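Below are the structure tokens for one structure; questions will follow.
A single protein chain has been omitted from the complex, and every remaining protein chain is retained in its original position.
Up next, chain A:
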Amino acid sequence: MAVANEWEQGDVVKITANGTSIELPVLIQPGQAKGSVSIAVGYGRELAGKVGSKVGANAYPLATVRGNSLQYNGIATLEKTDAKSPIAQTQTHHTVMDRKPVVQEATLAEYIKNPKEVTEYDKIATPDGLEKPNKVSLWQDYEYKNHHWGMVIDLNSCIGCGACVIGCQVENNIAVVGKQEVINRREMHWLRIDRYYSSDTTKEDFAEKGKLDTYAAMEDPSENPSVIFEPMLCQHCNHAPCETVCPVLATTHSSEGLNQMTYNRCVGTRYCANNCPYKVRRFNWFSYYTNEKFEAVNGHMFTDLGRMVLNPDVTVRARGVMEKCSFCVQRIQLAKLEAKKERRRPVDGEVVTACAQSCPTQAIIFGDLRDPNSRVSQVTRREDGERGFHVLDAINVQPNITYLTKIRNVEPNKELTV
């Protein structure tokens, strides 16, 4: 529809129905039924405080009330206005460019046939033949004597709802930066949901179309794409590329496998963020709790009353320092201390990160990899060689997070038809 009308992303369109009209910007989505537009209701509130008022437009007046029900079946007309309204998105590249090491999926039929073949593993050549990347390393391995915290994320269970993102934000006092800063690509989320649409083009088209055209075509999602969600957060690499490059040792490895960020040592060179293959490090571009530019969106950090919602166990980060997922280290420490008081080891399930806690489908499991009976250990062991994989395994950063390949219940090689 956008193509037919020559609409571009962010063009403001006027929708008239039921005698009233509203103006909204266009957000082009693959998979939108042809000849249709969707409008989310719930916006355009009048009395929702500093953050909520007058955001978007209220679509309810377009509907009619008949009896006790809302009827959405009036005749609506759309016309383009000259206005533009940029849309703030955290992700603007929509396909995975057929990068198997990033995210993996397979079909149920394939899984039933042979679960050992649903995941493609990166192998590197050694004198002894093809080996797992972690068999060859320049670095010495860390020895974890007490705990080794790890996580498993099941892509099969993830529904992309974003509860983990908000759980993380609340737990860790993550600044809200507002629309303009999201447009500037500076959202502060420590945990994000990467969403990839499928593309009609794959690497198998290289021979036919050539690499340049194939790569260009891969950028476009299919008309009716399948979608995969991948929660992405600090992988707490055992051979972390961020740790080696910091000139002042502000990011280091803990004796329990955490990649930890020392805010008050950070001078803010951002080298760690550049060298992070997962791009999960977030920089405090401004002082989000004193700069008046952010008072409207991050107001709770500006007043004494507002600050009551902050988590007292987590520092509010200063301007110019790097931050990232800590595996909720404050919760780990608390659980360890509670256990110590009772003269016992923490039991599995006692430490739960905010994301794991908020996940409605229990796609995220957190625990101690040193404890062979913990759920995270059991799942990692069971899925090793089947669905378990590390994102970007070949660069051998040895993450502490294992992802489980998504298995789709579709007929193999058959596209969903509309």
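General remarks:
We take it that a contact is a pair of C-beta atoms (placed from the backbone, for glycine too) under 8 Å apart; a residue touches a chain by one contact, two chains touch by 3 or more; residues count from 1.
One rule holds in what follows: contacts and distances are computed from a predicted model.
Considering only "Electron transfer flavoprotein subunit beta", "Sugar ABC transporter substrate-binding protein", "Tryptophan synthase alpha chain" or "Molybdopterin oxidoreductase", the record for the omitted chain gives "Molybdopterin oxidoreductase", by its UniProt protein name.
In the complete assembly, the contact with the undisplayed chain comes from A:267, out of A:70, A:83 or A:267.
Within the whole complex, the absent chain has one touching residue among A:287, A:315, A:330 or A:378, and that is A:287. In the complete complex, the hidden chain is touched by one of A:247, A:312 or A:372, namely A:247. Hidden from this view is one chain, which touches chain A at 91-93, 95-97, 99, 101-102, 181, 184-187, 192, 194-196, 211-212, 215-216, 230, 232, 241, 244-249, 265-271, 273-275, 277-279, 281-287, 291, 318-322, 391-392, 395, 397.
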